[in-house]
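With one protein chain held back, the other chains of the complex are shown just where they sit.
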Amino acid sequence: MSIFDILDITGVVAFAISGALVALRKKLDTFGVFIIAFATSVGGGTLRDILIDKPVFWIENVHYFYPILLGVLLAIIFRKKLRYLSRSLFLFDTIGLGLYTIVGTEIGINYNLHPIICITLGTISASFGGVIRDILCNKIPLIFKKEIYATASIIGAIVFLILSHYKLDQRICYIFTSFIVITIRLIAVRFNLKLPTFYTTAKI
Amino acid sequence: MSIFDILDITGVVAFAISGALVALRKKLDTFGVFIIAFATSVGGGTLRDILIDKPVFWIENVHYFYPILLGVLLAIIFRKKLRYLSRSLFLFDTIGLGLYTIVGTEIGINYNLHPIICITLGTISASFGGVIRDILCNKIPLIFKKEIYATASIIGAIVFLILSHYKLDQRICYIFTSFIVITIRLIAVRFNLKLPTFYTTAKI
Partner (left out) sequence: MSIFDILDITGVVAFAISGALVALRKKLDTFGVFIIAFATSVGGGTLRDILIDKPVFWIENVHYFYPILLGVLLAIIFRKKLRYLSRSLFLFDTIGLGLYTIVGTEIGINYNLHPIICITLGTISASFGGVIRDILCNKIPLIFKKEIYATASIIGAIVFLILSHYKLDQRICYIFTSFIVITIRLIAVRFNLKLPTFYTTAKI
């Protein structure tokens, strides 16, 4: 099992926990909790694969079910203590964000797609699971409102594209990109940075 | 026309009625009612086909439009009397649940997919139409909350997989699986059984 696999599974578990927690707070039943966790974990990658007409990754690779199940169990068992765990959860989620960005961007590169499309695929992989989670739970997607989240993913995808362009060693690309995404996210949350919001109350 | 076709069309009509009724209660216009009925009827199968990269069934087979139209008409005509019809509607919906489960699971088997994926496809076929219906009507999907619904579909898919494994006669597989799904559902509703719900109010 490579370091890539360990990070991948960590990301899946973290996203499953984040989905399960939202569902638990909406008082869904056990099945609903599993579905939301599942959709949060694999939703982004599923949309990515459908958009580029690649076989959907979890249909081919059934082993993604187990870390999702683990995430749901952890969320249910620790649901009252997760307040204390929120720091580590945040770290896992951010690792997931970084890793999913890389996976999505790399798939775009391997399919010889335009750099803008590669960035889009990386960002969709990383953040669309959370969008689906929020839609299923009837909330406005959090990533449209919260601190620099998808933006960290976009910047990570750009960095990864540049590093790949210069054919650096793949592990260096992975580590450096993850580092960038995680650092941006940590700084944004620490200093409560947000993207500017313009709004209007004009009726059209 | 085989018994399979009759059950299939019955399921489509039942799901169309259930979609149309939700839409009517949300005061959508006639077009909106049709779209919701359509999405409820074909949504699960459409997602299933897209996930495994199979041609979407209703694109190839235009005759699915007519039972949907029939379901919409029935819902509009009888919209004030459906309270009295709710028992037969429930039965149709349950037949649809059983049948769609079988169709989805069988497609997974024919594509030589892992049993867990076959079960997932069966459940998606049977219950995702209702999820889309509720998302379009801006509600939290009912199946995440109500009595044993998707769970009946999961158990039915497992039973069907086992029966198929032993190469029993196809009609026996169909009838026995439908019987299991319908029985579970009837017992669950009769005794108001629900899946356990764990929840948390902890902020994370």
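To keep things simple, chains are lettered A and B as they appear, and every chain counts its residues starting from 1.
One rule holds for everything that comes next: contacts are C-beta pairs under 8 Å (C-beta built on N, C-alpha and C of every residue); 3 or more make two chains touch, one makes a residue touch a chain.
Source: prediction; values computed, not measured.
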| item | value |
| --- | --- |
| From B:L7, B:L21 or B:L74, residue that would touch the chain that is not displayed | B:L21 |
| Which residue of A:I95, A:A150 or A:C173 touches the chain not shown here | A:A150 |
| On subunit A, residues whose C-beta touches the chain left out of the figure | 50-53, 113-114, 116-117, 131, 135, 138-141, 143-145, 150-151, 154, 194-204 |
| Interface residues of subunit B (partner: the chain not displayed) | 21, 23-33, 35-36, 46, 50, 53, 55-56, 59, 62, 65, 76, 79-80, 82-83, 86, 89, 135-138 |
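Definition applied: only the chains that are shown with their structure count from here on.
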| item | value |
| --- | --- |
| Rotational angle, Cα trace of subunit A fitted to subunit B, multiple of 5° | 120 |
| Distance between the centres, which are taken as Cα means, of subunit B and subunit A, whole angstrom | 30 |
